[in-house]
Structure formats: C-alpha cells, structure tokens
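Here the complex is missing a single protein chain, while all its other protein chains stay put.
In order of appearance the chains are A and B, and numbering begins at 1 in each one.
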Amino acid sequence: MTDDPYKNLKISKGAVVKPRTSLVNKTGSWRSERPVVDHEKCVACGNCEKFCPDMAIKETEEGKFEVDLDYCKGCGICAEECPVKAIIMKEEEK
Amino acid sequence: MNKDKFKHGEELFCPGHRACPGCGAALTSKLVTEATGPKTILSMPTGCMEVTTTPYPESAWGISWIHNIFENSAAVAGGIETAYKSFSKRGKEGYMDYEDVNFVVLAGDGATFDIGIRSLSGMMERGHDVLYICYDNEAYMNTGIQRSSSTPIGAATTTSPAGKESFGENIHKKDMPSIAAAHGLRYVATASVAYPEDFKKKINKALETEGPKYIQVFAPCPRGWKHESKNTIDIARLAVETGLYPIFELEDGQLTNVRKIKDRKPVEEYLKAQGRFKHLFKKDGGGEVVENIQKIADMNAERIGIDK
Partner (left out) sequence: MAKMMTGYDAVAEAVKACDPDVIPAYPITPQTDIVERISEMVADGELTSEYVRVDSEFNAASTALGASAAGARTFTATCSQGLKLMSEPLFSASGMRLPLVLAIANRSLSAPLSIWGDHTDTFAERDGGMIQFYAEDVQEAMDNIAMAYRVAEDEEISLPALSCLDGFILTHVQEKVEPFSRKEIREFLPERSPVHTLDPSDPKTMGAYARPEHWTETRYEVHQAQLKAKDKIAEAVEEFANIFDREYGLGYNGLLETYRAEDADVLLVALGSVCGTMKYIVDEYRQRGEKIGIVRPRVYRPFPTEELCEVLEDAEAIAVVEKDISLGYQGGLAIDIKSALYSNGSRIPILNFIVGLAGRDVKKDNIKNIVEQTKELRGKLPEDIEFGKEERWEPLRTELLEDDKK
C-alpha cells in the first residue's frame, strides 16, 4: 500500500509522481449501486474481474470473488457480464 | 479494509483513477498493463486516460509512464526507444537492456487519427521498436465529445450534432489500420475490450515482433456514446457482431485471423443501444442513414471476409 501522496507534499522536480498513488482516491464514494455476489451461484469464471475497469472485484485468497467497495464505482459491468447472474446491483442507501 | 486482500500494491494499473464508471479506455489500460508486464515504458498523449490517471500528485500507473503533449506520444516513445538503444550499445550502466524493455504508446483516437498522425507516421516509417495502441472511442471525449476522424457516420457529437439539417457525423471513419499497414508494418491488428484474451494475445504477439506495430482497440465511452455504464461490453460485442468493427490482423500487409461472425446481427441492434444514434430512429430520413450504415457493415463483411 502506497503512502498518501498529499501528506507532507513537496513538489518534486518536474512534478514527477510516485507510482500507484491513485490508491489514495477512494472512488467508492461515487457509487449509487453496489454489486452483491451470490457465492452459492458463482461458478468462479472470473468474467467480473476480467472486465472490471476499476480493479475493484477480485478473486481473494479464499477463492471467492469479492467486491472492493473502496474503489467500486458501481458501473454494473460485472453483473451484466456474469454468465450465471450471480451478481446483482443493489441500490446504495442514501 | 485490508488492501492486501485485493493486491493493490502489485497492480500495474491501479484503482483510484478518475475515469467514468464503465470506461472502456480504463479497461483497455488495465488489459495493456496485464499484457506488457512491468518491464514497460508507456508513453501517453493528452486525453481522457492521461487526465483521469495522473492528477498530480496521484498516479494510477505501476509502470514507467510519461505524458508530454497531445500530438507527440509516438515521437516521445521513439526517443525513449532510441535512448535505450544507445545505452545498450554504449554499455551505459544503470539502464535495462534494450531488448528487455517494451516501448509502448497508448493513445486515444483524436491523438492517433488526427493531431498525432505526423508523429505516428514518422515513428512507423523510421522503424522504431514501439507498439502503438490506439483506444478507439470514436470522438474527443476529454474535451466533451467532439467528432474526430474516427467518428462513424450517423453519430451525434457536440460538433456533429443531429439537427433539422443534420443526421450527425457525415464523413466516413478514417481507415487507420490500413494507413498503418501502408507504412510496411509487420504487425497491425484490431481488437475489442469485449475480447480481453484476444487483445492481450495480440499485444504479446506485437511485442514479439521487432519494429513498429499498431493495434487499434474498440473501447466504448458510456458518457460520449450515451449508453448505460453496465453495457460497455455488450456494445463492444455488438459492434463486432454487426460487422461494424471487424477484428483482424494484418501480418506483413496480409489479412489474417479475421474474427468470423455467424449470422451477422442487423446494425439497428447496435445503433439503438446508444443515444448517439437515437436521432436516426426518430427523424424522417433516418432510415436511409441506417441503411447506409448497414451497407458499411456489408462492405466490411465482403472486404474483410467476416461472415462464417
């Protein structure tokens, strides 16, 4: 995990940036719907992970596909591309 | 939240980038880094993926990455490649071997088809060992959806709007793969975010080919094309299944590995799924434009041989 690039920020020469510092930006706050995975139905095909533009759904070490709500923007591609409809989009509570 | 669970420290393209939900170009970026691996220097022009991934002091990139200006990413990559060639020849310490580094450009269609074509043409002609990948979302999205020379017939953009006297864009999409192939490139390919394995395979094949190579990948833009973010992959698939975006390779100028389509779908299915074409179904005379678009698909089918 990269440190917060805004902490003690000093402009580097030529405004060069450290890699992977976008992790500080929790895009999960953009979401209006969240994907919910039904692990019973899931056949672990990996389509959801493959097509996610936000690297926000992954197979964890326990072999389950889980949604990273810190970054998931709720686009719904994972639910749409799931061949067994194991993911549903659920409205976020306001 | 335990970050390690999602391995965000290992990714070469990281979350936290500010691309819109369902962005085809963001998905492209992920797939590109997965295929190239870490020994890569990526040059990117100004555009959506540049601004959404690198607002100072943030960067979504886990690989070496450089942006300079809108119209020169091919020349910048050529300069980097030449520098490494020199370092290896001269035995300069502290630099990876020329043979071990992938020199890659990832650029939008505006930067590729229009403003950067001089840079791209020069890079290809000189034979730099650079893979140029164009994510094609068929308009200038970063500035607010203006038409580029990649915008297809009938698409409404903010500078080719539908109106009383207009059915949207009225000029044919420029045939960039042929232009690339005409430079004598050994490897040219089209791909789509709907087929990630195919795209990644093509990137690897391209990287194994010495010299310049060009891949154009179809990358829908929900905001610009006016479709729901969840439909990005559906629409990318439909573009191929209707024959409007043929998937093929051009190896030494010869058409190879065409993705065959069984029972091409009518173009209406693709057009109706997107707001940028909706005027074609509401306005008198729109049917004629749809017919013309169907003819484009039929012509593609004949020319490229996509029918199974």
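One rule holds in what follows: a residue touches a chain if its C-beta (ideal position, glycine included) is under 8 Å from a C-beta of that chain, and two chains touch if they have at least 3 such contacts.
Since the structure is predicted, the reported quantities are computational estimates derived from the model, not experimental observations.
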**OP:** Out of B:Glu99, B:Glu125, B:Glu210 or B:Glu269, point to the residue that touches the absent chain in the complete complex.
**Re:** B:Glu125
Subject >> Which of B:Gly9, B:Pro38, B:Pro161 or B:Gly184 contacts the chain that the document leaves out >> reply: B:Pro38
Subject >> Among B:Ala19, B:Ala77 or B:Leu131, residue touching the chain not depicted >> reply: B:Ala77
Original post:
Of the residues in subunit B, which ones touch the absent chain?
Top reply: 38-41, 43, 50-51, 54-59, 61-69, 71-72, 75-80, 82-87, 89-90, 92, 94-96, 101, 118-119, 121-122, 125-126
**OP:** State which residues belonging to subunit A touch the missing partner chain.
**Re:** 11-19
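Going forward, only the chains that are shown with their structure count from here on.
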Original post:
For subunit B, which residues are in contact with subunit A within the complex?
Top reply: 1, 3-9, 11, 13-24, 26-27, 30, 53-54, 56-63, 65, 193, 196, 222, 228-234
Original post:
Which residues of subunit A touch subunit B in their complex?
Top reply: 1-2, 5-6, 9, 15, 17-27, 30, 50-56, 58, 60-61, 66, 68-71, 73-77, 79-81, 89
